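Excluded from the complex is one protein chain; the other protein chains are retained at their positions.
== subunit A ==
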């Protein structure tokens, strides 16, 4: 299979890449750790925030109380889901730039074949 061939070629291409060494390097472990520390809490947060809406509308009625005139809290909550999505996107892009720098450093080191700091 094509993928298999590429895979073997990568290893036999004169300068074989030691992915295990790269995966166990401190720089790569730190990248994974940083990504996880950032993404996991936000993912849990947005899933809870999202499911809270159908849970509250299905099992309670207090969101039906008016907030602004005839606009009840359920609409405010629904629109806040949109705002949350855009805010989290913006935060992610900012943060991802630092991940890119870390990743670039690791890629450079793999290409040089040296130890990854």
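A few comments on the model shown:
To be clear about the criterion, contacts are C-beta pairs under 8 Å (C-beta built on N, C-alpha and C of every residue); 3 or more make two chains touch, one makes a residue touch a chain; residues count from 1.
Basically, contacts and distances are computed from a predicted model.
Considering only "Cation acetate symporter", "Sulfur oxidation protein", "TIGR03943 family protein" or "Transport permease protein", the record for the omitted chain gives "Cation acetate symporter", by its UniProt protein name. Of the residues in subunit A, those that touch the hidden partner chain are 1-7, 9-10, 13, 17, 19-20, 22-24, 28, 31-32, 35, 39, 42-43, 46-47, 50-51, 53-55, 57-59, 63-64, 68-72, 74-75, 78-79, 81-82, 85-86, 88-89, 92-93, 96, 100, 103-104, 106-107, 110-111.
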